[in-house]
Structures are given as C-alpha cells and as structure tokens.
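Omission of a single protein chain aside, the complex is shown with its protein chains in their original locations.
In order of appearance the chains are A, B and C, and numbering begins at 1 in each one.
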Amino acid sequence: MNTRVELPGLNLKNPVMPASGCFGFGREFAQFYDLSHLGAVIMKAATGGKRFGNVTPRVAETSSGMLNAIGLQNPGVEGIIAKEIPFLETYPTPIIANVAGSTVEEYVSVAEKLSETSVSAFELNISCPNVKEGGVQFGTDPFLAENVVREVKDVSDVPVYVKLSPNVADIVSMAEACAKAGADGLSMINTLTGMRIDPKTRRPIIANKTGGLSGPAIKPVAIRMIYQVYEAVDLPIIGMGGIETVDDIIEYLLAGASAVAIGSANFKNPLVCKELIDQLPEGLKKYGFESVNDAIGGAHDETYSSSISRS
Amino acid sequence: MNTRVELPGLNLKNPVMPASGCFGFGREFAQFYDLSHLGAVIMKAATGGKRFGNVTPRVAETSSGMLNAIGLQNPGVEGIIAKEIPFLETYPTPIIANVAGSTVEEYVSVAEKLSETSVSAFELNISCPNVKEGGVQFGTDPFLAENVVREVKDVSDVPVYVKLSPNVADIVSMAEACAKAGADGLSMINTLTGMRIDPKTRRPIIANKTGGLSGPAIKPVAIRMIYQVYEAVDLPIIGMGGIETVDDIIEYLLAGASAVAIGSANFKNPLVCKELIDQLPEGLKKYGFESVNDAIGGAHDETYSSSISRS
Amino acid sequence: MMQREWMRIVKHTEVARDTYQLILNGDVAQHVREPGQFVHVQVSQEYFLRRPVSIADVNQDESTITLLYKVMGKGTNALTGKKAGDFIDVLGPGGKGFPLHDLNTQQALLIGGGIGVPPLHYLGKKLKEKGVQVTSVLGFQTKEDAFYVEKFKELGKVFVTTNDGSLGTKGFVTNVLPDLKDRIDTFFSCGPTVMLRAVKEEMCDVPGYISIEERMGCGIGACFACVVESNDDQGYRKICCDGPVFRPDEVILP
Partner (left out) sequence: MMQREWMRIVKHTEVARDTYQLILNGDVAQHVREPGQFVHVQVSQEYFLRRPVSIADVNQDESTITLLYKVMGKGTNALTGKKAGDFIDVLGPGGKGFPLHDLNTQQALLIGGGIGVPPLHYLGKKLKEKGVQVTSVLGFQTKEDAFYVEKFKELGKVFVTTNDGSLGTKGFVTNVLPDLKDRIDTFFSCGPTVMLRAVKEEMCDVPGYISIEERMGCGIGACFACVVESNDDQGYRKICCDGPVFRPDEVILP
C-alpha cells in the first residue's frame, strides 16, 4: 500500500504527524517509539522570546475532549534552534515549525530565524486562542491573516501552511485570504474556544478562564470545514481534530485533507501515532483504497458510488 | 428550595425546559410524564407554510453528540396554532414558540400570527444551520440580526428571546445587536455546523451533507459564550447545549444562564427533563446554593471564594 | 405503552457470522402489541444515539423479548461485549407493526433479507397461531450469514436464497417470488431498501406490508429524523411511530 504523500516542502512517507503542542519537541515520545516512523513532526509553537504561558490549571476534561490554555509556553525561537531542532534532526523525519507571535513583526522574525534551519515547512499559528495580544484577531479576520501570511512569505522561502481557527463564521473566506497571500497549504483546525465551570469552586476550571477545545468532540466541525475549504480553495490541507483511529484518518482524507495531525490523543496513548501509521495500510485496504492519494478528497467525487452494500 | 425564576413573559416554577426541535410539540413525551412538571415548553420551529425538511438520513452520531439536518420540518404556523398549541394549553406550563423563516417577512408574519395565541414568549431562531435561504446569515451578521429582531418587536408585544448561533467569531457583538434591537432575552446556543463522512460509502452521512452538532460535545463552547455574553449584555439567557445532569444545569446557571433547555438528551432518556427537575433542589443544596437565583451568574462573582476545600 | 427500562440479559449467543441473538427480560415484554415493533437500545454511555432493533420474538410468560442483530458499526460491535446478567437500557416497544388484528389472510408470504428477517419471525409465529398458512423466503449473502432458518421451518415452508448460492437458491429473494406469488394472498417484507424496492415491484399486484429503516433520533416521533415521503396530503410518515410497517403504496421508498 502506497502511503506516500507529496506536499509543498514535505515529502511524507505517510500522512500522519503529531500536532503542535501535543508532542513537545519529540523527546518524551522518543522513549516510546522511534520517531523515524512518523510522516513528519510538528513542533510546539515557537515565539520570539521565551514564554512562560498562563497560570495553572491549564487543562480541563470535557465530554470526548479537553480544554487547554497553555499560553504558548516555549523556550523561544533561539532556544528551539539551539536545543530542540538538533535533537529532531537526528531523525530522517521532516520537521514542521509552528510559528506564533503577538505581532506581525514577531511572526516575521521567528520565521526568518527558522528559515536558517533544516525545518521543511512552517505551520503559521494564527489561531491560538490562548494568547491575548493578537493571536485571535489574526485568525478571525481575513485581512489580518492575509497580511501576516504575505509578510512571512516575503522573508522566507520555506513553505507556509496556515493554521486556521474554527472560531469563525466563514472558514472559506479565511482560507481564501491565505491562498491570496501565497500560502502553500492550510492546517485545519486549531481548537474551538470553550470553558468549563466547577460547581464546587464556582469558578472556571482553567485559570485563564477560556481554553481551546480539542479531541473527538470537535471532529465534526473540522471535517465540515475541511470539506468546505477543499471545494473552494486549491491548497493542500493538513487535517486535525479528534483523530484517534484509522477510520478517523480516512474520514479526514475523504473530506479533503492530504495529511493529518494527531493532537490530544497522544495524551491518552503516547504510542497512538505509531500505532495508526502501522494500521493505516490495512484500514485503507478494507475500504477499497489503493493508496493514501486515492482517498484524498474522495467524498467530493460524485461519480463514485459504493460497491459495498448492506446485508 | 426555591427554584422559581422570573423572566420577561415567563414565570417559571423551575428553570428547566425542553429545547426546540427535540420535543416536537410535547405529545410524545406526555406518555412518559405529566408536562406540568416542566418550567416551560419550547415548541419545534414554526415557519410560515408547511415544510417537509431535508432528504434523509437526517441524523448521525458523533463522539458525545449528534448531527441533525431536519430542515425545519413543521406543519406551518397555522397548523401549529390549530392543532399543537391547543394540546399544550391543557397544561399550566408556559409555551415558548420557536419562530423561523427564510425572509424577514416570514419571521414577522409567523410572529404576528402567534401573537394571537397564548404563547408566553418567542424564541427567534436566527441560527438554524439547516435552512439554505437565509437562516444562517441572520445568525452570523449582527446587522441582519438587529433588523429581524426589530421588525418582530414592531409587530408583537410577546417577549422575544433571540436564539444565537455559535458559528460566529464574536458572539458578544451578535448579542449586543439583539439587545440594541430590543430583544427581551437570549437563547444560547444553537448547534455548531458539522459533518461526518462514512468511509464505507465515502459520502457525508447526512444527506444535506452538513448538520448541526448538539450534545455534551458542544457544552464547553456554550458555557464560554454564555459567560462572555453575560458580562457584556444585560439580557437574561436561556442556556443550552449538552445538558444531561444537574451538575450541567448548575454549570450553565453559574456561567450566567437564568434558565436552561435540554435538547438531544431527550433522545437518550425521554424522562430526562422531569428527572433533572426532581433532582435539581438536592443538587443545588449540595453546592451550597439557596435557590436557583442564587446560582445565576455565580461564576462572575469575584468576591465568592469557595468554602469547600479538598481534604 | 412505551417505557424506558433497564432490561436484564438472559442469554446472548452468536447465531451466524457477526449475528447475535439477545434475550432480554423485563416489563417491556408485556407491552408488545404486535409483531414488527422495535426497541430503541442504548448500547452504553459511549454511544450518543440509541439503536433501533426489531423484536424477533416475545415470551410473555417469562417476560422476555428476543432481538437478533448484526454487527454493522461501532454500537452493535460494542453490544457484543454485554454478558448474561448485565442490564441494558431499552426504550420500547416502539412503532406500529404488522396489523395482525385487522388482517384477513389465509396464505401469508414472509420475505426477509439479511437482518430484515428478525421481525418476520415473530410475525410468522403469530400468524401460525391464528391458523394462517405461512411460507417464508429468506435471503442472505452467504451460508455463513444465514440464521433462524430452522425456526422458520417450524412455521411452514421455507425458501432460502444466497447471493453466492452457498445455501438454497443462488441469487436474490426476488428470484423465487414469481413462483410463489400466485399461491399467497398477502406478503410481508423486511430488508434493505434495494430489496424492498424490488419486492414492491415484483409483488405490485398482491396486497402486502413492508417494514422500512431509517436513521433515528428520538425513536418516539418527536424529532422528525426518520421521515419517509408518503403518497398523500400529509406528505410524509415518521418511521418510528407511524411505521416501521407500511403498505407499499403508502410510502415512497428513498
């Protein structure tokens, strides 16, 4: 079974990668399996300087999901270049750098610095709901999104995948704005903004009050958005949100994703990425696919009619 | 325990009511329990004429939730006035009419006709994601929302609760637009737009392709939006989205809802509304509340500090 | 009267490939009015929607109902893990079944396909009790999928078809209908929509009933999830409460 996928800057042996923020910089997972198995690795967000993130508690459980408000804690782009990328470079796995910032200047400067490294692509995080200064606006306003993408493209030749926020009324116009600005791909979706309140303390459980909702709970929203964007915009999509099984991966591929990222499921099962990569060929075969490429966008192919019937 | 809540047009003996579209017009549930127990009943959407709704399948299961694309099937406002309201009037329970339409004129005309009946309030459904002609736009554009609310207020003295869509980037400005137009209250939230694809058939499970996501999966989004709107807008809120337990109800009250509606949980357990009403006093007591009113907006009260500590 | 009840699993056995028989004890058994009704089963809290499953038999003395289900997806797969002694959350009995009391039939033909076979079993028992002569046509994919053939033999003559010919006649149930239709006065059919469409066409000149399926929300008539177009003024029927059994010309099969 051919599981290869070719995307701008990314020559993937399989379409499965850990999602940003759910895998750190890979070290902890390397004790569970060889990271060479992965299609790619998406690193935790990089910002200009060190960030200490939000007050704790930073996570809360929800039905089929979780909230997080880490607040982009990271050692800063220089720290990542000095200590984390060298570790990941010991694997033959493409590295995707998640780029974040509070201002356009910060995005640009982080991207510039990372361009000097071996990272294969950027995931431009314009959608982190946990940063107060501006992250949210970039992700919900097409003009701001277009601008930041353009500025980053101007300073770097590294392919840019823009990570979209689902907290918008019209995901297609966000995607179109990114395409117009020269994005090479999209990454969908980041978390939905949510909250939980503890009846005992009468307070939001998360110190930051709101947090980002991830997990299977949001999968239908992600699938819908990817389906809509796939029809409107000619950019490859890295799909994510609640993936836990091979069937989930296939659902994403059918909706229009060319590759997928797995986030919070890594917390349930640190081996999940490797296990799903191992199961993928079998899973594709079961539904009659001949390769990963064969499945991409399949739900839009009106000419296909299933040969598998009930009873 | 005092569970009474007074809201514009609604004198509720308890804050629990079935959500629109999940309870029909009450008849089916009347075989399970006496509808007099309910705080109020919100009827299935009423449109100007009869509607047959969407092609089937109309529902799909998701993790901790479901998608639906019923498409506002209903006998039309005249049919509802002739056959359904008389049945509900046999109970001493306030009736809330969910008003829907594809044009401002349709909303106005449905509201005018229902004003001649005994309904206690309108729930203006500007957020149904399953109607193509305009429903969605009303719910995602503050100007359109303001306009339709104003027009309805102009022709009717029945208090208007506007049902907001969560498929927006900025829920507060939607709420503010409704307040400005003279809305008497808000109802939050309707469903998030989602999709599921069946790997066997390679097609969206729901014939309409997209459907509205309801159930516990969306509760964190609803709680967050209610919390935000409660701080910004001085209107009472009927909260809903994934309520299944008394703790869920209390979470909604603390976030800022004055009453709650229970939707898809009625499908799991047709007795759920009555059971939660029965359990509510005990549940409130457990967390030290003296009445329902005592809990409303409690999560915003920075002076309260829990006396219940761990071990 | 419908009710929600935790029913006790009396017996749970595999009767064919991926096909299980589940015997449940509880008060619901006392309220089954007619064959063709179904129960709406909550597999566990992990699955948000209930699953509609036909009642394949009723034993009022022991207060049990029998269900037969095939593993089609996650929910039915999880159901296989339940053991005798476990309790399961059931809503039912629901819907309108075959109108046994209004029937004026002497020679009944049951036409079941795959997992549409179960409700016909209880119907056949009831018809036989009334002295009606029962002939059954049961279609399965292969021999491995066949179940309850012996039980139907207790009710009368049985014709089996399989897609691959591994049991009975090779082909579809409709292959054997031409020979039978002149010998019977009423047919009763349940199975996948493709089969029902073919049966409806083949049996267009014979009075009959069909039982149809649709994805359900509430299962009690409140949510309009399960509608099927109808040929009259009302324009639709709700399968969960107006059906699942209809006259073939009452509804427009999707």
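Simple rule for what comes next: contacts are C-beta pairs under 8 Å (C-beta built on N, C-alpha and C of every residue); 3 or more make two chains touch, one makes a residue touch a chain.
Not measured: the values here are computed from a predicted model.
The omitted chain makes contact with just one of the residues A:34, A:61, A:116 or A:154: A:61. In the complete complex, the residue from A:5, A:22, A:229 or A:257 that touches the missing chain is A:22. Check A:215, A:283 or A:298 against the missing chain and you find that the one touching it is A:215.
Mapped onto subunit A, contacts with the missing chain fall at residues 21-24, 27-29, 31-32, 44, 50, 52-53, 55-66, 68, 70, 73, 205, 215, 264, 266-271.
Although one chain is not displayed, subunit C still touches it through residues 45-46.
Criterion: only the chains that are shown with their structure count from here on.
Taking the mean of the C-alpha atoms as each chain's centre, subunit B and subunit C sit 36 Å apart. One inter-chain figure worth recording: subunit A and subunit B are separated by 33 Å, centre to centre, where each centre is the mean of the chain's CA atoms. In subunit A, no residue touches two or more other chains.
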